[in-house]
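To start, the structure under review is shown below, and the notes come after it.
The other protein chains are all here in position, but one chain of the complex has been omitted.
A and B label the chains in the order they appear, each numbered from 1.
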Amino acid sequence: MSVLELREITKVFPGVVANDHVSLSLEEGEIIALLGENGAGKTTLMNVVYGLLSCDGGELLVDGRPVKIKSPRHAIDLGIGMVHQHFMLVQPLTVTENIVLGHEPARFGVIDFATARKKVLEISARYGLKVDPDSRIMDLSVGMQQRVEILKALYQGARILILDEPTAVLTPQEVRELFAVVRSLVNEGLSVVFITHKLEEVMAVADRILVMRDGRLVGETRPSDTDTVGLARMMVGRDVVLRVEKAPRACGDTVLEVDGLHVKDDRGLEAVRGVALSVRGGEIVAIAGVDGNGQREIVESIVGLRKPTSGTIRLKGEDITHASARSSIEAGVSHIPEDRHRRGLILEFTIAENLMLGDHRLAPYSTRGLMRPTAVTAMAKRRIVDYDVRTPSERVLASALSGGNQQKVVVAREIGRDPELLVAAQPTRGLDVGAIEFVHRQILKERDSGKAVLLVSLELEEISALADRILVIYEGRIVKEFAAGEADDETLGFYMTGGGGSKLAPETGATGARGEGER
Amino acid sequence: MSETHEALPEQRRWMGVVQQIGAPVISVIIAIGIGSVIMWVSGYDAGAAFAALFKGSFGSPKAFGDTLLRATPLIFTGLAVAYGFSAGLFNIGAEGQLFMGGLAAAYLGVQLAAQPWYAAVPVLLLGAMAAGAAWAFVPAVLKARIGAHEVITTMMFTYIGKYLVSWLVVGPLKAPGQIPQTVTIGTSAQLPRIQTLFSEATLEALPFLRFGRAHMGIVVAILFAVIMWAILKYTTLGYEARAVGFNPTAAETGGISVSSTIIKALCISGALAGLSGAVEVMGVHYKIFDQFSSGFGFTGIAVALVAKKNPLGVIPAALLFGALSAGSGLMQLEADVPQKIISIIQAVVIFLIAAESVIQWFIKRRQKEALSHAG
Partner (left out) sequence: MLGDILTPDLFASALRMATPLALAAIGGTLCERSGVVNIALEGIMLIGAFAAAAAGLATGSGWLGLLAAIAAGVAVSAIHAFSSINLKSDQVVSGTAINILALGVTGFLMELLYGHPGTTDPVPQMLRPVFHFPNGGEGVLGTVWTWINSIVFSHTPIVYLAIAVAVIAQWAMYRTRWGLRLRALGEHPRAADTVGINVSRGRWIAVMMSGALGGMAGANLVLEQVGSFTENMTNGRGFIALAANIFGRWTPVGSYLASLLFGFADALQIKLQLFRAEIDIPPQFFLMLPYVLTVVVLAGVIGRAVSPAAVGVPYEKG
């Protein structure tokens, strides 16, 4: 009997059918992967199952009984747990407080913290998920936080566990550990729904693969019956070139030169500890690393958003260490920020207004503080065509564009400025395959025209597709350098987690060894 | 996909019109309705009250003049709050900056009594702007440098400013006599009443020009509304203010200095509020005293919200609240309804407009969802 069954689930948002008559079932002790691009409707579907959204049609069965799940509370009571892509953890609270939140052991409303702590330790020991119950979430690594999320679901008594893009923030080693954890959970009788858009992962972990596209279930298969190419075709609906063509590099003079860079993060802790790197014209240098190892701080100091504590940054020999964001733009540094909604765009501005951001004080867009609307409009119209922004007019608000088109606006602005150096931080995060291809081609074009590109990415796939040289960063230091094609993902992952002589060996959980064996 | 795209500008233009004009108008109508219910419940004759209210605000040229008289400072405080909103700042303390602007005008008006009007008037206005800006400067710096919430700090500066004025009018700047007030400013520094610009013969012929106490400040106010509109739309100053107001992080990434933009914007807001005090001194009282503003700074918040932070929208919004204020006197006199009902109506308008912005946001989100699926 299926532990979970969805029959013809339909969910409509104003103007969009997010889930179109989706039916699927999950057997006890099974791992199914829900595969699809960003926006295919996977998360919406699981939010319906978890009671965060109500569906507009269809039926849900848990253990064969039809249920109407009205709230997460209800879902939890039915034994459904969910680990969200963006962790649902309260940063200043402790691990224990987060795990018991909503289901606190208490007498007359007073929390019994001793019992709570004991229960957390029990579950943690039983599933081999080690945590310090008294740490605050904000002091934990991302992998550790995910562990807390899983423990939270287990504490709540989950028998069905939904994991939403769980590997997005993990290193290859952490991913293998996670897979091992998932298998041990299944051995304990749990059933798992694994949401992802990464093809290798579904091949590695899933018993059964369900592919979603545009809100519909478009296929079902097993890892033994398919390969990544077949899966990609099913997911995107056409043949996909998994790798963009790349011309051999023709290196020019050094454009960016960073030396002895030390930078502090927002909390005042040293995040970058003596980084030296250089980027020449016509090459793409990529910084590979786990999120939070100082990449953000390096990028922000190069583009003038953060003051380094020591070290120098030179652009074509000119010292820009203490340049403001404005003078750094004027010196020829462009920046595709990692978060387009927070840093890249002003959503309430029109496309034209967004396209001149950063150049708005310069001729021809303004002279002596007065704007020149005709020049702005002409530039905007040109770039909309050049960069294929799908919009009826340059007067449309940025908020009205799709994610891919929004990123095209950012790329159009930053590359259209014709910079000496392009700093691209996670330039394809959250985009669909088509938009990723577009952004990659633009970045390569920039390189081929002799410009310097510094790429920061968490996606090893992206790094190996674009980079001419790869710098691995760990705890604020460049720990290893590779030429393109010199290292595979495993090797990169090894250095990304502090392997290769740095003080920390890759963290091995209780199930790490098993994960190794299964690869 | 293309259909969705092509339908959008049309839709947006239509919705834009509804949102810009329709929603505030509807909010005001509902608020007046609620005001009527309150009057009715309290045993007053709402019909008579509104008749008196209308008579006192639009019933005669003189009544309309009173409306203009009240609208004049409200245009300035409305512009002040609206400009702050544009940069993401809530200048709740316009009242205090108004006091300082009034103080500067009252002081300079006495000092420059011997100067011709074309020298005195601009200096008074500039002085008031400087004083208002100065009063906003410390909250502005605290906001920009350490993030101290301007709602608390500008409010505190309002109290400090009021006590400062109340000391000066009994102390160093006190005019001879019993009443705590300053010396009357020179006639050349005064803003003339509109009707004095016309000859008696013209007024005989065109009696609707007898605007009573309304003064030239209204012209200055409208001029400033146009200037502020142009600044927001056509200058880098306004562009940067709006960028910071919408998304300071993205603005910073685009090379805009967030802290200096905040300081500039709050000081400009303060300067506008300072002008409000100046026109009250120069056009109405010719001196300053303890209670010379009847909360124009706070009413300016309602004005700015009804105007949807658009400087040109501030003009009709200020006229509306000016009319309510002008008519409320006659309303109390003829229908015996406490003038305070106006504050209640004002509050209800603010509630409705604040809630309505949600509807707007919701519409935007729908558009976005529709497009993100299409794209």
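In this text, a contact is a pair of C-beta atoms (placed from the backbone, for glycine too) under 8 Å apart; a residue touches a chain by one contact, two chains touch by 3 or more.
Since the structure is predicted, the reported quantities are computational estimates derived from the model, not experimental observations.
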| item | value |
| --- | --- |
| Sole contact to the chain not displayed, among A:71, A:310 or A:327 | A:71 |
| Which residue of B:52, B:103 or B:341 touches the chain not shown here | B:341 |
| Residue, one of B:156, B:183, B:230 or B:312, that touches the chain absent here | B:156 |
| Contacts of chain A with the absent chain, listed as residue ranges | 47, 50, 52-53, 71-74, 76, 82, 84, 87-93, 97-98, 101-104, 106, 109-111, 152, 156 |
| For chain B, the residues touching the chain missing from this view | 38, 42, 90, 92, 138-139, 142, 146-149, 151-153, 155-160, 163-164, 166-167, 170-171, 298, 301-302, 305, 338, 340-348, 350-351, 353-355, 357-358 |
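We adopt the following convention: only the chains that are shown with their structure count from here on.
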| item | value |
| --- | --- |
| Interchain centroid distance [CA atoms averaged], chain A/chain B, Å | 46 |
| Touching residues (chain side chain B, partner chain A) in the complex | 1, 4-6, 8-9, 233-237, 239-240, 242-243, 246-247, 249-257, 364, 366-375 |
| Residues of chain A touching chain B in the complex | 13-16, 39, 303-305, 324-330, 335, 337, 342-349, 353, 357-358, 360-361, 366, 369-371, 373, 390-393, 395-397, 399-405 |
